[in-house]
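A single protein chain has been omitted from the complex, and every remaining protein chain is retained in its original position.
As written, the chains take the letters A and B, and residue 1 is the first residue of each chain.
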Amino acid sequence: MKGREEIIAKIKDSLGKKALSVFEAKPNRLYVSIGPENITGAVKLLFEELLGRYVILTGIDTPAGIEVLYHFSFDGADLVVTLKVLLDKENPEAESITPIIKGAEWIEREIHELLGVEFSGHPNMKRLILAEDWPAGVYPLRRSFNGKAE
Amino acid sequence: MNPGWALLQIFIFPGFLFTFAVAMIFAWVDRKVTARVQWRVGPPFLQPLYDLVKLLGKEVIVPAGGAKTLFLLAPLVGLAAATVASMLVWQANIWPESGFVGDLIVAVYLLTIPSLSVVLGGFASNNRLASLGASREMKMILSYELPFILCLVVPIINAGGAIRLGEMLAVESSPVHHISGILAFIVAILCMQAKLGLVPFDAAEAETELMSGPFVEYSGAPLAIFRLMRSMMLFVMPVFLVTMFWGGVGAGGGVLAVILGCLKIVLLLVVVILLRNTNPRVRIDQAVGFFWGPWVAGVGVVAVILALLGM
Partner (left out) sequence: MGLKLKALCKSPWIFHVNTGACNNCDIELVDALTPRFDVERFGVLLVGSIRHADVLVVTGGVTRQAGPRLKRLYEQAPKPRLVVACGTCACTKGIFHDGYHMVGPVDEIVPVDIYIPGCPPKPEAIIDGIVKLIRKVA
């Protein structure tokens, strides 16, 4: 079990140049902003090399674009690391991490259904939580959604 | 015997009306004792009757694609069998000389038919859950009928090989006064619990798993008839067991003997209810393994051997 300092140093080492910014909000809370082309590499680093525990994904519709957050927890070192990826508002595309982490399958389906993010390489992109007769192409959690299913 | 007398026996006493009335009382006793065991108050005395009348007033829905005639006939067949079985058993108790050789076998057959009618009804429902419940009920029948028949051999041996219900009451010492009889009686009580479809052996009708199993598609009058049939079985089975193993009702004459006999029946009913309330439900494979294993069928075989040896 690596200590917190070690892990943070390793992350800054491997991702430092590729990351857009590294922000330590608290001693045990790290935010790393990366570009969408670096998702697979960063997830492999955190999940397979550093043995972090995958927690969940979050999708947000921000004024700058649609953001997807990847949360990983290092329980023994009391550290939570979040990767922030900003995607284009009109055409949000990202690589799917389901081939690496099987547990991410459903949350990627949910983010696709509610925010419209295309995850390339996802093995099973089927409808998950919206009703069967919900029209395709209408994403309820986008700020541009007008409240009706048109 | 003249037909008028026979009809009176079938429909009034000790046939349909008598069994119906006592079945309602026994159903109420079941629910009241269950409520008391759970520190509750329980339903009023006429509740089983209210349930029956309400169900008779509900719409009857026959599932599309099901076998309509079989669906509607199955409860009637079960009810008729339970009624005639009750009449036979009470006839042997009240007029022990009036039975015929082999009426014990007829009674045992009749007591199997209600479970079979449940299976028929379940398969006629065109519903996957009903079919699953009916197939489980079939497995249960296969499992408990063997030890049941085995332990019925013991009173037959005790009565010197006679297969007439009246003869069971004419023996000097009823089977419960012998070791073999006690063992057979205990096995018979367990088989009775399964025959009545009560916990711990109600895998066929598991409410939480199968949504009432074979009865899923039944509504209105057929459902009322099925429920009445089950209450009647709750009445007939203890009477049958008391007749076979414990000297019957009223044997020996006198009001005291009748009261004692009725107390024996009520005691068996209370044993059934308490078993029902203190046990979890067993899986179908566990139930089949239990009845075919050493604890039930094995004990039954031991009882038969002991009876043959005169103990």
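In this text, contacts are C-beta pairs under 8 Å (C-beta built on N, C-alpha and C of every residue); 3 or more make two chains touch, one makes a residue touch a chain.
These figures come from a predicted structure and were not determined experimentally.
Participant: Among the options B:105, B:149 or B:211, which residue touches the chain absent from this view?
Facilitator: B:211
Participant: Which parts of chain B are in contact with the chain that was left out?
Facilitator: These residues of chain B touch the chain that is not shown: 31, 35, 38-44, 47, 50-51, 53-54, 57-61, 207-208, 210-212, 215-220, 223.
Participant: Name every residue on chain A in touch with the hidden partner chain.
Facilitator: 130-134, 140, 145, 147-149
Criterion: only the chains that are shown with their structure count from here on.
Participant: Which integer distance in Å separates the CA centroid of chain A from that of chain B?
Facilitator: 63
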